[in-house]
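For this depiction, one protein chain was excluded, whereas all remaining protein chains were kept in their positions.
Lettered A and B in written order, each chain numbered from 1.
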Amino acid sequence: MRLVVLTFFLSLLSVNALTAAPLSDDTENCLVCHLSVTPGIVAGWKKSLHAKVTPVESLQKEKQKRRISADKVSSGLSKNAVGCAECHTMNPERHQDSFGHNGFQVHVVVTPSDCASCHPTERAQYEQNIMSLAYVNLNDNPLYRSLINSVNGLQTFDEMGLLYRIPDEATNFESCFYCHGTKVKVEEMRTRETSLGEMDFPLLSGWPNQGVGRLNPDGSRGCCTSCHSRHEFSIEMARKPYTCGECHKGPDVPAYKVYQVSKHGNIFSSLGGSWNFNEVPWTVGQDFTAPTCATCHVSLIVTDDGETVAERTHQMNDRLSWRIVGLIYAHPHPKSPNTSIIKNKAGLPLPTELTGEAVANYLIDEEEQAERRANMQKVCLTCHSYEWVEGHFASFENTIKSTNAMTLTATNILSEAWEKGVARGLPQGANIFDEAIEKKWVEGWLFFANSTRFASAMAGADYGVFANGRWYMSKNLQEMSDWLEFKLKGK
Amino acid sequence: MRLVVLTFFLSLLSVNALTAAPLSDDTENCLVCHLSVTPGIVAGWKKSLHAKVTPVESLQKEKQKRRISADKVSSGLSKNAVGCAECHTMNPERHQDSFGHNGFQVHVVVTPSDCASCHPTERAQYEQNIMSLAYVNLNDNPLYRSLINSVNGLQTFDEMGLLYRIPDEATNFESCFYCHGTKVKVEEMRTRETSLGEMDFPLLSGWPNQGVGRLNPDGSRGCCTSCHSRHEFSIEMARKPYTCGECHKGPDVPAYKVYQVSKHGNIFSSLGGSWNFNEVPWTVGQDFTAPTCATCHVSLIVTDDGETVAERTHQMNDRLSWRIVGLIYAHPHPKSPNTSIIKNKAGLPLPTELTGEAVANYLIDEEEQAERRANMQKVCLTCHSYEWVEGHFASFENTIKSTNAMTLTATNILSEAWEKGVARGLPQGANIFDEAIEKKWVEGWLFFANSTRFASAMAGADYGVFANGRWYMSKNLQEMSDWLEFKLKGK
Partner (left out) sequence: MRLVVLTFFLSLLSVNALTAAPLSDDTENCLVCHLSVTPGIVAGWKKSLHAKVTPVESLQKEKQKRRISADKVSSGLSKNAVGCAECHTMNPERHQDSFGHNGFQVHVVVTPSDCASCHPTERAQYEQNIMSLAYVNLNDNPLYRSLINSVNGLQTFDEMGLLYRIPDEATNFESCFYCHGTKVKVEEMRTRETSLGEMDFPLLSGWPNQGVGRLNPDGSRGCCTSCHSRHEFSIEMARKPYTCGECHKGPDVPAYKVYQVSKHGNIFSSLGGSWNFNEVPWTVGQDFTAPTCATCHVSLIVTDDGETVAERTHQMNDRLSWRIVGLIYAHPHPKSPNTSIIKNKAGLPLPTELTGEAVANYLIDEEEQAERRANMQKVCLTCHSYEWVEGHFASFENTIKSTNAMTLTATNILSEAWEKGVARGLPQGANIFDEAIEKKWVEGWLFFANSTRFASAMAGADYGVFANGRWYMSKNLQEMSDWLEFKLKGK
């Protein structure tokens, strides 16, 4: 311990040398041990703006250049670097996971409510983002629970055929809820030996997790570090497509893969090395010459004469008129980020009927769609002519129609199978996702129609034809039809 | 408007400060509005050599270092930066899409014929490139039209089973023709409100598109910006594999994916950040230590004592002896870039019989194959011994044989299905690509045999075994055989 303290004072000199901002006494206290206990975290944090600029310095910048949205920051926070103690001892009264640790009340899970001390607008916007309800929308939708069960459930085989068991929580947390977010709870306090003696720590369930809709021990939803990775919290990283690609690369949400084969993605990959990813606001043409995900969906974008092209938003779908992903048919975006409240005429928790018609009262109307489309197009128009942009969007809307039509055909085949009793689905009150033919149907919309739409939306055609799009959408129907024929003959 | 003009004069100062080359009066006129109307385009262009060097300065360089191939450039072009007006008002008499715009005759679609004012050799070579006929070769080949229909056509399901409809043009343009190129036509002139008042613009069909074989409104074929992305026209970008990957990443042409797992691709990804992608000519070892796509297929490559290893070519297949992609069997390259003229003995528009024999009179002979192979090997030999290179090519040619043999086996299974009437194909005069078993057959050659050959050609073995190669080629045959057995039993 003595050695550690000695090391600390030497190391702290170098920390202070590196961090332009002064450290609070509490944070200095944390660093006494954590410089050697978790050196990687400390090193990462030292590179962050949190270590270099105090909130009060931030507030002195003109508004467009600020990275914090609070008009003022509590005096306890404002004059020091944002260090260990500032975040990990914030709001202890709300934190079920707060525990005594060397004389401090600290918590492990820093949450959007904690970050909102300096970044309240981002938190407020994010709460309107459907992503903040990613846990709830999946977990509280009985139909989607049955999809989870049919993906994660262990199957056994005996004379009765294949049987599914309900998946254990660890599997669900590692699978769907890894990206959607888990429910993090304190199970108990536990004493264990550490390099600095015996200590008590909370044992959390649903942990580790950094999913976008995480339910936190302070009751808040979401996880800022999903995108603003700890402990550098680098805006460069959040603006690069690799961050979005952590969750949006699989065939169900292939945004990253489509971006990679798009002209935009090519320009980023080829020339992005010389761009400025750290400037706020972000100037089109000057800081970058092609959009990343953040350009179109999140960042505050300006022209080099300072005109605002797009406001910063953490709602992220507020420039999207269509929801093209994750549901059976593409449809206008839901009004509320909480989609678990939606019910169609047939009583299913879906934003469309099983035959594709939108459940209008839960979804944004055409006027709102037009406004969102116009907001998105403002970004496009900084580099493209009106006719180009119009042609692109007309093509995209045609693709929404054609992919929905192909999904309807797949649904018709499946309905026939259910009706003829060669598969067990809605008419039988059975899980509609668990049999082979049903899984083909799911791939039809969750992978292939989705991917085709993404390829269209983001102009990454290569992905939408043979990579994972129209080719498979078409082949899938033929194979579903063959399967039905085999089954009916064998009946 | 006044404000815009004022902004312009201020901005123009900075443009001129940034562009070493003087601007023509016409281009200055364009910039008055477009600096604020399309700031991203202007910013991109300011970073281009077009904005920095005049053609006459280019011509003063020694020939090997020049980026333009014209011996002289018309006086109207030579002394100014290559700006908006230089390209977008070029050859108005040829451009169906030329229209009056603030006192100028401008066109939207700049074409290879326009670029040829300074780059005539590249245009001439590209016209010999099969890519320049990518639209024609697909659109004018009735067999390939039926493949398009079976991929893009909407399917419906009723008691009669699945039926295909002819796909609409918007779908085809977004799918196959996105990379192959569309036919761009002026449909009508249209008046619309702009931020600068009411204006007239041509409404183009087949637009936007940047496909390699685009048919342009001036009658030319191709699109230089497929690879030389507007408006930076960066040679760095054209030389990086991401550019080729826009169209050559899917399982039908997996060049980029194979490159990624090759030693060459690894060296590029790991060390390419320190290479010089802008130098002309491009010196092996000095500017780069492993090839990108451009190194082997396009660029002028020299050694550091100035000896030419490979001439610049925009024909691109002139160092390729085998065509390994896109057709049922690998075969010697076609003589003419126009493959829609080819017919085999059976009368099909294919460069081989359905049983694999090459249709020799349309294809290059062994002598030409040997010459192309030798030209390619000159590049290899700058880093590899003769024995290494010879071993590599022997292995590749063995793979051409074995993959063709596997495709023949797949064709034999399919032919049996046609003959026995459990599928409808050539004997029935039906589409040979639309049924499930036929789609398996297509995947056999279009995806798996192709991918295996690419993996062999570019030494990216990982892709050719389990990723998308021999494993699937072999499994596909077993599944085709099982399907045939099921069908024959059910008959």
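The criterion applied here is as follows: a contact is a pair of C-beta atoms (placed from the backbone, for glycine too) under 8 Å apart; a residue touches a chain by one contact, two chains touch by 3 or more.
On a predicted model such as this, the values are computed, not experimentally measured, just so you know.
Student: Which one touches the absent chain: B:K185, B:R230, B:H384 or B:R424?
Tutor: Selected residue, touching the omitted chain: B:H384.
Student: Of A:S229, A:N338 or A:S385, which one is in contact with the hidden chain?
Tutor: Spelled out, the listed residue whose C-beta touches the missing chain is A:S229.
Student: One chain is left out of this view; which of A:L23, A:A51, A:A70 or A:V108 touches it in the full complex?
Tutor: Missing-chain contact among the listed residues: A:V108.
Student: Tell me which stretches of chain A touch the chain missing from the display.
Tutor: 7, 11, 36, 38-44, 46-47, 108, 150-158, 161-162, 168, 170-171, 173-176, 178-179, 192, 194, 201-204, 207-208, 210, 229, 232, 234, 236-237, 240, 242-243, 245-252, 273, 434-436, 439, 446-447, 483, 486, 490
Student: Which residue numbers on chain B touch the omitted chain?
Tutor: Interface residues of chain B facing the absent chain: 260-263, 265-267, 269-271, 273, 284-286, 289, 303-305, 307, 381-388, 391-392, 394-395, 398-399, 402, 405-406, 409, 412-413, 416, 456, 459, 461-467, 469-471, 474-475, 477-479, 481-482, 485-486, 489-490.
Quick note on the criterion: only the chains that are shown with their structure count from here on.
Student: With centres defined as the mean C-alpha position, give me the chain A-chain B separation in Å.
Tutor: Between these chains, centre-to-centre, one finds 34 Å.
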